[in-house]
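For this view, one protein chain was removed and the others were kept in their places.
Labels A and B are assigned to the chains in the order they are written; within every chain, residues are numbered from 1.
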Amino acid sequence: MKYLRLIVANLLRSKRRTFLTVFSIAIALFLFCTLRTVITSFEASLRASQATRLVVRHAASLVFPLPLAYRERLAQVPGVTGISYGNWFGGYYQDPKNQFAQFAMDVPTLLDLFPEVVLPTAQAEAFRSERTACIIGGALARKYGWKLGDQVPIIGTIFPGEWRFVVRGIYTGQTKDVDENTLFFHWDYLNESLPEGRRNFVGIYWLRIASPDLAASVSGRVDAIFENSPQPTKTETEKAFQAGFISMIGNVQLLLTIIGSAIVFAIMLVTINTMMMAARERTREIAVLKTLGFSDGLILRLVGGEALFLSLLGGALGCGLAALVFRESDFTAGGFFPNFRVLPETVLLGLLLAAIMGFLSGVAPAVQAARLEIASALRKVA
Amino acid sequence: MAIPLAYNLRNLSARKVSTVLTALGIGLVSWVFIFTLALAGGFQSALQATGSPTNAIVIRNGSTAELTSIVARDAAASIESQPEIARAPDGTPLATHELVVLWNLKRKNGTPANVVVRGVTAKSVALRPKIHLVEGRMFRPGLEEVVVGKLAQARIAHCALGDRIKLAGRQWSIVGVFDAQGTAFDSEIWGDVELFMPVFDRPVYQSVTLRLDEPSHFGALRKRLEADPRMSVQVKHEDEFYAAQSATLAALLRGLGLFVTLVMALGAIFGALNTMYAAVGSRTKEIGTLLALGFSRGSILTSFLIESVLLATLGGLLGSLMTLPVNGITTSTMNFASFSEIAFRFQVTPSMLLSGMIFAAVMGALGGFFPSRKAARRVIVEALREA
Partner (left out) sequence: MASENGTLIHLRDVHKVYYRDRIEVPVLQGINLDVHEGEFLALMGPSGSGKSTLLNLIAGIDAPTKGEVRVAGESLGTLKPSRLAAWRARHIGFIFQLYNLIPVLTAYQNVELPLLLTRLSSRERKKRVLFALGLVGLEGRAKHFPRQLSGGEEQRVAIARAIVADPTLLVADEPTGDLDAKNAAEILTLLKRLNEELKKTVLMVTHDPHAAERAHLIYHLDKGVLQS
């Protein structure tokens, strides 16, 4: 600890250089956290998924619905303790750019099967009892300034026309991973509004099972029942369903990782250079310290510690800034990342990365300093 | 009187490690810049090139993608009998009605993908002149045969010539592979629309595509069809239709790329500032000598600025070179407008490389300006006195 003052004094030697270095590291870590959060926000749905919920859909394609008649048969499968269903609505508000999820849901069972959707009792009651009612997530309400009682017009792309829903509830997520950018309305309302031939079809059934251990057996049983029907099913845990959806996004994770690595690497090169310049300018002072009896190991730690200190400072700044900015701003990139929030794991990873950067950028100058020949270094005119 | 460029070059090579590290740092920023542009550009041009300006596509009013569109058989028939449609050599209208479904297939790496399965007619290929069979033959109508796009074949499991693929409960032979020149069709599977309809249990088409006999007739055709209350359709230029599908994601990619590179550039500029300040600091005496020799402050400023820009441009050159291997690499994503898998190639264009270099040079100029000014403002006597 008594050496910390030496490190700090050295960092204050060229305040401009220290500032520039700390900020370039902060920038690298800010970007790292941002890119990492793009990935983790894709995965938020995974973390929000419940182990006791199964998703049943058409085996081949999301575009094919299942008959409403499956509902009774699904409810009778042993191990199933609850069932809900709904259709992806696929509409937009005013402009196709304003995208967010809308689901037509079986309202009586919705809140029972999705306990993570938290709604005050009075609002839940109002939602249940009005055919054209809808509930929306808190983030969505903030984004468009919608309040209870507002009429929200949604243009359907799958179900054409303008649909008007009355906001009767604003839900919050039980955890931060729950998407608060969804609109739920009555499946019955949608169904009744459709032409005869398109009625009574369901996009997705959700099953609640008594215990996560039953997932495999219940899935198998459900799919076996409908295997040879015209509409075979594919049943999987909610997590597996979401994972499949995420993997369709393709190589995003890889691409972002490549970009993130390039950033961190670039800033590391720049930092190494700065550290080496800083150490080179102090060659003589290091020789003096050695003359005073500072051992090579201590010099190594002092010079290396300086790099580490700088990097961690920059890392803490960058990660902290990212966490703050994205929490305060409700950022969704136009509805693309409904849950853009820097996770604590990301911050930790960022700090670890900063430490590694600091270590690597400190190694070369520290070794150089430790190896310094005192007598010849002192001879050099500063 | 200008200070010779050789002076800067010699200085850069005198501090090799520092030069290389700084140049590489700046180069990587350029690399990321070009990389994201190539990604967004590749995606966008794949979709943009998919449509042709002489074609029009008719989908249901209100739909933004074929997938959510419905065009009834009788509507399709009356669309195809419109007078503005070009004629095939045999005198029939150059128009096709198609069925589009998404089918959940596995990629070769085992992950799922929503592949577009398109039911087509004999006119479909004629309407897309970019498409050529490269292997095997066309499917025969009425038979359980399909042809696959080149990129679908490369990425989706069981899509080689001669393989059989299971769709809608039946086994389909893959009898041909077509090359659609990197367009969205390259990621699709095509079969006979009239066979697909009963098999996939779809009584309606998703779209009608037609060639205009005269581009200027688009307006008239569109007006008539969109005014027809029995059809409730919208008519779009095929190229605009596909371009619109790429707009959101391409804008997002560009936005992300721009955000990342601009912020990152700030970091690199900070690094360049450090390097140049150190260069100026270690050459204080030299600067004093140059001033004493009669070089003007302007020429000192210019000289240091040139050195910085030179350093950064060297980095930009490195970064540009490093993006070349990325060019042409195929990747895929889900097209969010249609929820379907689309494969596309990174596209590094000369103008992107140039922008990357200019970007680097600007970083160098910004990073070099303040240190250069500091150098130029040195007072001769002080500079000479400093050890």
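Assume a contact is a pair of C-beta atoms (placed from the backbone, for glycine too) under 8 Å apart; a residue touches a chain by one contact, two chains touch by 3 or more.
Note that the structure is a prediction, hence the values are computed from the model and not measured.
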item: Chains still shown that are in contact with the chain withheld from the display; value: A
item: Option touching the unshown chain, where A:Ala59, A:Val166, A:Ile225 or A:Val288 are the choices; value: A:Val288
item: Residues from subunit A at the interface with the omitted partner, ascending; value: 2-3, 5-6, 9-10, 12-13, 284-285, 288-298, 373-375, 378-379, 382
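The working rule: only the chains that are shown with their structure count from here on.
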item: Separation of mean Cα positions, subunit B and subunit A [Å, integer]; value: 25
item: Footprint of subunit B on subunit A - complex, ascending; value: 16-17, 20-21, 23-25, 27-28, 30-31, 34-35, 38, 59-64, 90, 96-97, 99, 155-158, 160-161, 230, 232, 234, 244, 247-252, 255, 258-259, 262-263, 265-267, 269-274, 276-277, 281, 333-334, 336, 381-382
item: Complex contacts: residues of subunit B adjacent to subunit A; value: 17-18, 21-22, 24-29, 31-32, 35-36, 39, 60-65, 67-68, 101-104, 111-114, 167-169, 201, 232, 248, 252, 255-256, 260, 263-264, 266-268, 270-271, 273-275, 277-278, 281-282, 331-334, 339, 341, 387
